[in-house]
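The complex appears here minus one protein chain, its other protein chains still in place.
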Amino acid sequence: MADTEGPEQEAAPEKDAAPQKEKMTLVVFSGELDRALAAFIIATTGASMGMDVTMFFTFWGLNILKKNEGPAGGRGFLRRMMNRMNRGGARRLKLSKFHMFGLGTGMMKQFMKENRMPSLDEFIVMAQDMGVKMMPCSTSCGIMGISDSLFREGTGDQAGAAYFINEARDSKVTLFI
Amino acid sequence: MADTEGPEQEAAPEKDAAPQKEKMTLVVFSGELDRALAAFIIATTGASMGMDVTMFFTFWGLNILKKNEGPAGGRGFLRRMMNRMNRGGARRLKLSKFHMFGLGTGMMKQFMKENRMPSLDEFIVMAQDMGVKMMPCSTSCGIMGISDSLFREGTGDQAGAAYFINEARDSKVTLFI
Partner (left out) sequence: MADTEGPEQEAAPEKDAAPQKEKMTLVVFSGELDRALAAFIIATTGASMGMDVTMFFTFWGLNILKKNEGPAGGRGFLRRMMNRMNRGGARRLKLSKFHMFGLGTGMMKQFMKENRMPSLDEFIVMAQDMGVKMMPCSTSCGIMGISDSLFREGTGDQAGAAYFINEARDSKVTLFI
């Protein structure tokens, strides 16, 4: 039951007669491995608690959704150059600190494996299986010249800021990560 | 209608007989171009959807509100030095990644222009025209020795954390950016 509804609405029959799930909305702005992990741990935990979770990926966060293989994409020379530097793909992301030419990031991945934690790649698949919606921000995609074909399978449709705000104002938990 | 009000209050006449707008509150902590753009895209979209939007600028986020021209400000030698390095002004902000001595930041601005997106400077004016309130954090201003005269026209009054929390707890959407 969304918290905007008064008691009168509570008596009215729901569209599908099931109680509406509580919502969680995450804006994922960052494209670093550590922040991406935080976002997916929160998203999958929320989904496992029965929440309806939407992740909205914008700016560097789009890198998380990019395929690990294939071209970097982008229309025109400058965008292709920018997208090549900003290659993305869940397996390529770096820690925001202590990346140290891959040493720190590799250590973190090793620690996660030893603790039997899923990798980011596995978290993304898990989240999709749990019904977490992952939408790329249409404005960011437009600016960077990124087309849907660059995103991994299971990525949702592009959506704008108005879509995010509409989800967020019905959500119990909204975070900017 | 704020979501803290019970059914009894709903029957009571409003101050101005108009339904109260939903609120959005953003803390803008970061002074990077990309995060500033995200904040203003969300703020202006929220305002265009009829929300009452307050942006609360703190720490590096104050740089967004600083005038593009004029002195860097600050009382005393050390603060003047710090404020000169930390010059601010919407046109001077850098990307958090790929600034590359201005090359990456310049490319991003170019991409935005080609997509007919407003610049950050234009977004700020748009937001003001739409009634978005922009308040500098009084504590940050005190620490850095920044006076109101350094902020662009249309900047709101300085306010403290208690003001922010009061707005946030009545808001449908609150983000820390």
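Order of writing sets the labels: A and B. Residues in every chain begin at 1.
Definition applied: a contact is a pair of C-beta atoms (placed from the backbone, for glycine too) under 8 Å apart; a residue touches a chain by one contact, two chains touch by 3 or more.
Fair warning: this is a prediction, and the values are worked out from it, not measured in the lab.
A.B. asks: What chain B residues would touch the chain not displayed?
C.D. replies: Output for chain B: 3-4, 6-7, 27, 29, 31, 58-60, 78-79, 82, 85-86, 139, 142-145, 160-162, 164-166, 168-169, 174-176.
A.B. asks: Provide the residue numbers of chain A that touch the chain removed from this figure.
C.D. replies: Residues 1, 3, 7, 10, 22, 24, 34-35, 38, 41-42, 45-46, 48-49, 51, 96-98, 104, 107-108, 110-112, 115, 117, 172-177 of chain A touch the chain absent from view.
What we mean here is this: only the chains that are shown with their structure count from here on.
A.B. asks: Using only the C-alpha atoms, find the rotation that maps chain A onto chain B and quote its angle between 0 and 180 degrees, to the nearest 5.
C.D. replies: Resulting rotation angle: about 120 degrees.
A.B. asks: Roughly how far is chain A from chain B, centre to centre by C-alpha average, rounded to an integer in Å?
C.D. replies: That pair's centroid distance is 25 Å.
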